[in-house]
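The structure that follows is given in the form of structure tokens.
Subset of chains shown; positions unchanged.
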Amino acid sequence: MFEIQRIIETALQEDIGLGDITTEVTVAPETMARAELVAKEDFILSGIDVAGRVFKTVNPAVDFEKLLQDGCKVRRGEVLAWLRGPAASLLQGERVALNLMQRMSAIASLTSRYVAAVAGTRAVIVDTRKTVPGLRVLDKYSVRMGGGRNHRIGLFDGVLIKENHVAAAGGIGAAISRARQKLPHTLKIEIETRNFDEVEQALAAGADIIMLDNMSLAEMRRAVELIAERALVEASGGVNLETVADIAATGVDIISVGALTHSINAADISMLFD
Amino acid sequence: MFEIQRIIETALQEDIGLGDITTEVTVAPETMARAELVAKEDFILSGIDVAGRVFKTVNPAVDFEKLLQDGCKVRRGEVLAWLRGPAASLLQGERVALNLMQRMSAIASLTSRYVAAVAGTRAVIVDTRKTVPGLRVLDKYSVRMGGGRNHRIGLFDGVLIKENHVAAAGGIGAAISRARQKLPHTLKIEIETRNFDEVEQALAAGADIIMLDNMSLAEMRRAVELIAERALVEASGGVNLETVADIAATGVDIISVGALTHSINAADISMLFD
């Protein structure tokens, strides 16, 4: 509800602190300016509304007119938005707006490459919890803008039983059974498996989603056959742009990719003053 | 003062929210566990103390013993720290600790490559304000761990007069003069220049630091000669691992590199339970 505003205020506080001292002494408060946000390379846009809110937070008197929507393919040289307002306010919002939008667009762009790589298969690309601390809501939004889907947001809204949970609960069957009895009926139960024996136990216990953790392509193919649509199948581990198409070809339903959010290169965007 | 704790609490809140539901139903509160943080590739370590504070924030009863210091070169396979405590607490802190440390170590490692590339010159590598919103203090710390230095933290603690400030103030001389008269005497005055005419105006006005913005190598060399140690010289724009050595060879004092913090690939670190 208030998360994006919290992110913006934290970022502005961090960058501006007690004041933009350079601007305070060189730019008169009444000086007005126009500027535009311009793409310096091709990418999938994400964060244009967030950028607008950054400037509105600095000063509600700034006009921000977006020309493109999040999710669009943007070409180098395209103008993303026009701005008009007090020059001081534009200068104070610039860096935070760009820092956010450049990261968000980079995530959307990288996601779209994974999505393109699995086109024609049943596999959907999903993110992980390997996001930058404090920005998860924006990271996950950007994955959607790039055509991906989200895995659970955090530990509170999804069940993923891993090796250590199984060990503590005393086996796959026991772990799934406890989750089924105690957690809201609105949640599917996902379990991580490392071999066919575990897959079979998971099936027997009625898991809704079976994660194949770091399996080879051959193992994944066989697991998909074994599961035979009795549960959703998620591939995880060792996924990159070279391997993702082959993984998708094994017939898995979901491929989760940590790199979507932990290893990205900022999209190149500039703010140009008239 | 309280910034790192704020980052950690925000990150835990974001990941755990109202509770780690999987762990709550599968792991008894009294179950104890041991684990270790292990490097899965070579890198420069940054964030080991932050990781420790993550676990202590989850539960003060967790023991966290670091084996290496921030700033160390770490080899693939090395153990970074040992942990012991309630299994539930280790599981709940794991992702946040790794997300932070993997980003921080990646920044330190990338910085160290730039620093190595300019070894033997007078140039120091510094960061920019192109950090991930909310994590600037950790991003900048990690640059130091990689052997770099910091530029100003934000708009509040350093003066950098850019093109738009100059235009609004009515010229380079006027802008520098106003900054000199109105701002604390404890701050140096830095100004961005795009050509020799601007460099000369900046010198005449007594700038303490002159930034050469997107100049060619030849221009930078000539600017360094022109300035002749009457001001510090900072190169900015178009800096990457291919170009940085040549830029340093022009004799500039400082090279600022946005990529140190906006385009990094997470260092590979795992948490392994015994």
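For clarity, chains are labelled A and B in written order, and residue numbers in each chain start from 1.
Note that in this section contacts are C-beta pairs under 8 Å (C-beta built on N, C-alpha and C of every residue); 3 or more make two chains touch, one makes a residue touch a chain.
All values reported here derive from a predicted model rather than from experimental measurement.
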| item | value |
| --- | --- |
| Number of identical chains forming the whole complex, with 2 shown | 6 |
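Operating definition for what follows: only the chains that are shown with their structure count from here on.
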| item | value |
| --- | --- |
| Distance from chain B to chain A - Cα centre to Cα centre, in angstrom | 22 |
| In the complex, chain B residues that touch chain A | 7, 10-11, 14-28, 31, 33, 87, 91-92, 95-96, 98-100, 102-103, 129-137, 153-166, 168-169, 175, 178-179, 182-183, 187, 258-259, 262-266, 273 |
